[in-house]
Structure formats: C-alpha cells, structure tokens
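Following: one structure in structure tokens, then a few remarks.
Every protein chain but one is kept in place in this view of the complex.
For reference, chains read A, B and C in written order, and residue numbers begin at 1 within each chain.
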Amino acid sequence: MSEYFGNIKTGAVTIATGLGITLKHFFNAIHRKGDAGLDDVDYFRQVDGLCTLQYPHEVIPTPKNGRYRLYNNIEDCIGCGQCVRACPISCISMETIKVAADDLAVCGKTSDGQQKKFWIPVFDIDVAKCMTCGMCTTVCPTECLVHTPVSDFSEFDRNNFIYHFGNLSRLEAEAKRRKNAELQAKALAEKEKKAADALKESNGGE
Amino acid sequence: MQELDIAGLGSVRVTRKNDNVVVIEKDLATEQMVLAMGPQHPSTHGVLKLECLTDGEVVTEAEPYLGYLHRCFEKCCENVDYPAIVPYTDRMDYLSGMNSELAYALTVEKLLDIEIPRRVEFIRVIVAELNRIASHLVAIGTYGIDLGAFTPFLFCFRDREIILGLLEWASGARMLYNYIWIGGLAYDVPSDFLKRVREFVAYFRPKAVELSNLLTENEIFVKRTRGIGIMPADVAINYGWSGPMLRGSGVKWDLRRNDPYSVYPELDFNVPVPDGKVSDVGDCLSRHLVRAWEMDESLKIIEQCIDKMPTAEGFNPRSAIPKRIRPKAGEVYARAENPRGELGFYILSDGKSTKPLRCKARSSCFVNLSAMKDLSKGQLIPDLVAIIGSIDIVLGEVDR
Amino acid sequence: MGNSLNAWSEALAGFYFFGLPLGLVIIAAIPLVFIALYSLTYGVYGERKISAFMQDRLGPMEVGKWGILQTIADILKLLQKEDIVPASADKFLFVIGPGVLFVGSFLAFAVLPFSSAFIGANLNVGLFFAIGIVAIEVVGILAAGWGSNNKWSLYGAVRSVAQIVSYEIPAAIALLCGAMMAGTLDMQQITILQSGSWGFAHFFLFQSPIAWLPFLIYFIASLAEVNRAPFDIPEAESELVAGYFTEYTGMKFAVIFLAEYGSMFMVSAIITIVFLGGWNSPLPNLGSVALNDWTNGPVWGAFWIISKGFFFIFVQMWLRWTLPRLRVDQLMYLCWKVLTPFAFVSFVLTAIWEVYVP
Partner (left out) sequence: MEEGKVLSQSVQQSAAAYAIIHEKFGEALSAFDANETMPFFEVLDTSLWPDIALLMRDHPKLKFNYMACLSGVDYQAEEKLGIVCNIESLGFFNHKLAVKVKCPRDGGFIPSVSCVWHTANWHEREAYDMYGILFTDHPDLRRILCPDDWEGFPLRKDYKVQETYHGIKVPY
C-alpha cells in the first residue's frame, strides 16, 4: 500500500518540478538572447532567454575563420592543378594554356613575384558537390584558393552552383590556343629543318 | 470431448451434453500482423527498418533491416590516400565527427609510429570531449522525444548549438570538421578559445542539472524506461556491446581508461556505472543515466586539459605531419572511445602505395544494434521505441 | 448594457420564419460559431506561442505582426491542400469519421451557459447530456482509424477507444460530486447557485473541503478524454506516426484539428462551470467597493467563462510541453487503480459533507 502512495507522491513531486521549470522558462521569455558569435568576448554574458534567430532577417553569427564557400583569387593562380588532384570528389575542373614566350610580360606575375606560365581560361568549382573539406586549400602553393565564411549560398537554378573563376573570355582563349598552335607548328618546322640540315651535313661530312 | 476436423469448419472440439445437445467449440483464428516499422519512421533515429511480428500490442519478433544509408566507406578508403580519408570518417558517425577523426588518426599514427606534440594531444582531447557532450545531448534530447517529452529536446539543442559554435570557431566547420589530421591538427585553436571553453563549462553545469530535473527524474520518464530492455553484463559482452551500453549493463569498461590512448592516462576522471539504486542495472534508464553522468565527466576532463595545456608560442600544428604518408607493410587495429562505443579501425597496408589495402571501420552502433533482435522479444511497441532510443544508433555509422 | 442585451435576445427568440424557430437557432449558433472560431484561433496560435516561449524559442513570427495571422495561414494551407482518400480505404467510414468526431465534440456546447442570458438549450439534465454526448467522439475515431486502412491508424484508434471509454468513468463520478453539491444537473442552475457577493468563495471548489479532489480527478480524466498532454497515446507522434489521423490531409485534417481544440475548450468550460462558478465573477464585494456587482451581468459572464476556459487551456498546454507520454497499460493503471478509487472516495466524502453539514 505504501508503494502505491509513494508512487503517487513521487509522481506528483517530479511533475511539479518539471512544470516549475517550464513555467520559469515561460516567464523568462520576455528577454531575447543577443546574436553575438562565439568569437565575441562577452558571448556568455548575454542574458538567458529566447535564443532563436529569425534567419533571413537576422544573420547567423559565423566566425571569421569559418571554412565554407571556396574562392579562388585567380590573379595568384599559377595553374599547377594540385587542387584538382587533391580533391577527393573531383569537383574542381581547370583548363590551362601554355603562355607563349613573348607573352610572358603580358601574363604577369603572382603577388609574391612568381612568373605565371599558364593562362587559365576555365577554372570551375562545382560548389554543390564541394564538401568544404579543405584538402585543396592546403596543397595550393600560392594559397590563392581560400575558404570564405559565407555558408548560405542557395540558388534557384542548379547550374548557378558551378562557379567560374577563369580570367580569359572564350575569344581570348581561342586566340591564345591558335597562337600556341602556330608557335608549335613553327617550332616543329624549325626542328625538321634543323634535322634536315643535320642530315645534310652528316651526308655532306662523309 | 473429441477433436474433429469438420469440412469447412477446420479443427473443432465437439462435446455431447445430452442426446440432442452437442456443443461445438472453435478457436478464433488469430494470426500475427507483420508491422514494418519502416525506414521512414519518426523514432528509428534514421533509416532503419524493423520488421516486427506483432500480436496485438506485443512484438513477438523484430528483425532489423539495414543498408539504407550504405555509402561504401570501405571501398572509398581503398581509392583515396591516407590524409584524404579523414573527411570520410566524419561522415560515418556525423554526430561525433571529432571522435571518429581521432580514432582514425590514432590508428594511422600507430601504424606510422610517429611522435605527436603534447599541445596537439591536449587540443584533440578538448575538442573530442566537447563533441562527446554534443553527441550525448542529441542522444538525451531525441530519447525525450521518443517518449513524448518535446521540451528537453530543445533545451539540449540550445546548448549543443553553443558547442557547435565553439568547434566552428576552432576548426572552421560546424559538424564535419576534417580538423584532426594524421600527425597533428589543421589549425591551432584561436587565442582566447580556451577561456571561452572554460566559460562554457561554467555555463553548462547548471543547465545539465536543469535538464535532469526536467527529464531524467520525471516519474513518467522513469516509469517508461526503468526495467525495460534489460541486458545482463555477460550477454552484453558476448554481443560486443561497448561504451554507454556496456557501462549501462554494469561493466566498468571505458577505452579511455582500460586501453588508454592520447593523454588520457594523465587525466583523472571516473567511469560512471549504474549501481541499481536509481535504475535496474542493464535497463534503458541506466543507459540513459550513464550518458548523463558521462557529460559531467567530460566537463571535468575539459577543465583539466585547459589547466595542463602547454603554451602556444612557436607551436606549429602541422609540424609532425609527414609529407608523404606511405606506411611500411603491416596491419594495425586501434580504437577510441566514441560517444556510442568503441570505434575501431583495422588498416592493412602493403608498404608500396599511399592508399590502404584494406581499411575496415568497426562501428559501435552496428554492433550495439545487433542485439536488437533478442532485446525486442515480447516487448510492447512503445517499449520497442524506448529500447531503440536507449541504444542511441546513428545510421551513418551502422551502414557506413 | 445587460437589459438591452436581453431585449435584443427576446426579439430574436420571437422571430419565426415560416413557422421555423429560426431565432432560437441563431441564438444557439452564436456561441458555437464564436467559440469555435475563437477557441480554434486562440488554440492553434496560443499553442504554438506558449510552447515556443516554454522552449526558449520565438514561435511563429513571419505571418503578421507577432505571427498573429499564423492560424489563418494554417487554415488557408489546409484548404488548398489536396484532400487525399487512400485508394484501399473504406471510403464511407473514412469520410464520415471526421464528421462524427466534429459533431461529437461540438454538441456539448449546446448545454454550456455562456452567460445568464446566453445558453443554447437550457436542459434540466444539461450535465448528464454533456457527459453522454462526448462518447460519440469514440465512434468517429474508430471510423477514422479503421477507414484509413493503415496499420498504424488502426493501433491509434483502438488505443483511443480504450482510453476515452475508460476515462469517462472517473470523469463522470467527479462531475457527479459537483452535481451533488449543486443538487441539480441543470448547468444554468449550477452556475446560479455559485453566484454571490463573496465572489470566488461561493464557487463549489471552495464550498466543501474535499472539492479539490474531484476537481483534480476530473481535470486529469478530461485530459485523457481529449487525448491531450501525457495521455496523447492515440496520436503518439513518435510511435504511431500520427495515430488515427495519419492518412488525413486538407479539410478533413482541419476538421479533426478543429474538433480537438473545440473539445479542449469544451472540457475546460465544463470544469469552470461545475467547480469554478461558470460566468460568475470571482471578485468579492469589499464593502463599498462592490467589485462583484460591477463585474457581473450577461456580457461580463461570457468574458469570465471564456477567460477561465482559456486558463485551463493554458494549463493543458503547459502539461503537454513538460511531460513525456504514458504507456497504454500505465494509462489503464492510472485510470482504474488510482483515479476511480479516489473518485469513489471523494463521492462518499462529498455526500457526507452535503448531508451532515448544511
């Protein structure tokens, strides 16, 4: 019999404490907790209250070193392709064109003075596939591929997820390719001529 | 009384009262209903299908079906080199990414036999314990929802949000970090990160007490979980249970204490085991209590790590990371104490390539779930939900 | 203000339309429409906001200033949602289920006195009618559960039948204690007996020392009857997905939702009438400051009963967002082993109190 009443008593007591807690929260609902980020010094001095943020109007605090959407500072990119090989899910696609000898000056140097040897007409990152693991940013020699703390970049059309960082328009790229092709043809022609002369000399020499 | 088989009536019992009164009795044909607690069900914590044979409310037999979230972790590991596997380990048990990374990093470091700077070890322990608290908060919160109490879930997620903010501040990402690399860390923690973590510990202690008042000590919650799904200690060991499940059955076994790794031997924390006073040993309530007690232990560990943390000048988190990871031919099995149990990695390398020949992940939830078939015999459906909640499975790790 | 209202309702009562007492129908309809609309909007919006504040979150803020128009948004959403009837469902039962459920829960409003002038049907067995009519809901739930041909809703329906039927007994006995104190079953009469210059002191809850027990028992039993709070087992979201109304969409779902909030208010109204003096104002007359007289009268009466009703709705919501859910057999244990014996004890004690103490 005592267990029967004990049951009812503990039931009532624990339900009362539970109700007390929720009522305390109910009456505490007049305060709203601020939207300071974790990297803010007085994050824990904010008042305890409603802690939800209204997302589109109020921004969710992300720290400065947040690793989210990729950004490639194309001027510093030397087109080495390390990131393309390092990416586990191969969501980076890149095309490079060799810089012709006389264009070196035009092509310019990277910010730390390294001479760039490739034009990069196409440098696409498929942000839908990218899982921001950061493998590419660590292998990048000139550290031009960096994470930005932008974490909400939804689109209506799936193709907008492919970000283009290439700095050559299609026409310029065509021009560069044609020029390279000519240079190669010329170099080939010279080599054959030289080989033919060398052949002639050796015949002549005997 | 005779047993006859009359055409059209099936087996009947015929008794002759007197010459013109004959009583024919026939059993009501009842058959068990197959109920698919299917891959899409609010309380299976993910895509798990439990096909139950039910007789009214009582479940006579429940057969778990897996594989709905199978992403071929082991096949991917064989095509990717060692450092690139780290992001995959996060995605196995996505509620405790840091712990899974720690387990994988330990295994490969054991294979490579390299020395890790002490500060890296301490930072790893802090972020792993923070992640353990966050994972236990999800476990406790969803267990409340399974039994109908919605408010504790939101209190848990409010506090978990702070931990995710801390980990985002340290590693740059909220849940899937790729932060613990083989031989070191991706980045050092920001300057006043440790001060903020200490403030968090002070903030979280009263909140944990409030949570236990609201949920764990609630009489209805105790009534719904005490004495249900009892698993004796030796059967638990035979089933390969580990972590809070094993400790819930009364076995004092914690890998951080019994098979120490990283800097855990230097830290003192006790391994909470239920003693049968508040809950029967081995039932759902004791598993839940072990998780709640473990959160307090993790807070203690974090505080000790902050005190013992070596200074940061001249510290490069990537100092001990080998340029080219090409381990010698051999194999290794090492493991770490994940919030859900023992996560072990068996890695076989042939010494020639930078890719593992075989990388098997021994997942804790996969093994904990294997006992579901025996645990669920003869339980009511609401109890089945309570048992699944107490096993606290994450289907990412079960199906790999 | 009071008498003009009476004159107006006399005129309306006299209005006959081709021999049909249309006026009376309108009088009866006014509280229904008012309550249904009001309790639904307050119920849905209130539930969301109250649960939000209890859980440290903001609740609906998008639609309207503080999310005020959220209920209208819900109704519009439910209106334009496709009304799916599962292919293998038992069409007739599936369609009739919500109807019976809605009718069952709103019929009891006919006998509830909303103010001295406003009562739908002044039956002298009002309380008996209110208790009895609620049982129709069970038929509606069973029809809905069986009709949607879904194993989970069958579970939900069977469970809710067991729950509602078994909880009617402690509820009825607890209400009988109130009726015993009043000596009549007529709701209007019960309320009138509880009016007096001392305000709340006249309420039955404070009239007899044991009255708090039937009050508590009836409140708990009424929770179970409307499938609320710790007893929401039929539509236990985490086990049975949504119980008997899993397969319902669109307007049928809105009707079931409306029925639930309607019966929530109806149950709170009954408990205020029987134990807390219906439309009498709780404020006492302090000498010259005659608060009681100032705050009484037909329109004040409506305000008082609705505000008391909303207070009990708040308590129901408060319980829902704090407590986990009972299991079916624990539910039965609570009903038969705890509530019913205590109901009998309170019944006997109230009888002793009524007979021996004038």
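A few remarks follow.
Rule of thumb we're sticking to: contacts are C-beta pairs under 8 Å (C-beta built on N, C-alpha and C of every residue); 3 or more make two chains touch, one makes a residue touch a chain.
Small disclaimer: the values here were computed from a predicted structure and weren't measured.
Of the chains on view, those touched by the hidden chain across the whole complex are B.
Residue-wise, the contact with the chain that is not shown comes from B:240, picked out of B:46, B:240 or B:322. For the chain left out of this panel, the touching residue among B:110, B:174 or B:226 is B:110. Considering the full assembly, B:371 is the residue among B:59, B:167 or B:371 that touches the omitted chain.
Touch with the hidden chain on the side of chain B covers residues 66-67, 70, 72, 74-75, 78, 110-111, 113, 234-235, 237-240, 251, 253, 258-259, 330-335, 342, 344, 346, 348, 358, 360, 362, 366-367, 370-371, 399-400.
The definition used in the following text is that only the chains that are shown with their structure count from here on.
In terms of Cα centroid distance from the overall Cα mean, chain B ranks first.
In terms of C-beta pairs in contact, B-C outnumbers the other of A-C and B-C.
Rounded to whole angstrom units, the spacing between the C-alpha centres of chain A and chain C is 58. Note: centroid distance chain B to chain C, computed from Cα atoms, is 44 Å. Within chain B, the positions touching two or more other chains are listed as 151, 158, 214, 218, 220. The set of chain C residues that touch two or more partner chains comprises 54-57, 321-323. Those residues of chain C lying in contact with chain B across their complex are 51, 54-57, 151, 155, 230, 232, 236-239, 241, 321-330.
Contact residues of chain C toward chain A in the complex are 50, 52-58, 61-62, 318-319, 321-323, 337-338. Residue ranges on chain A touching chain C, taken from their complex, read 4, 8, 15, 18-19, 21-23, 25-26, 29, 32, 49-52, 54.
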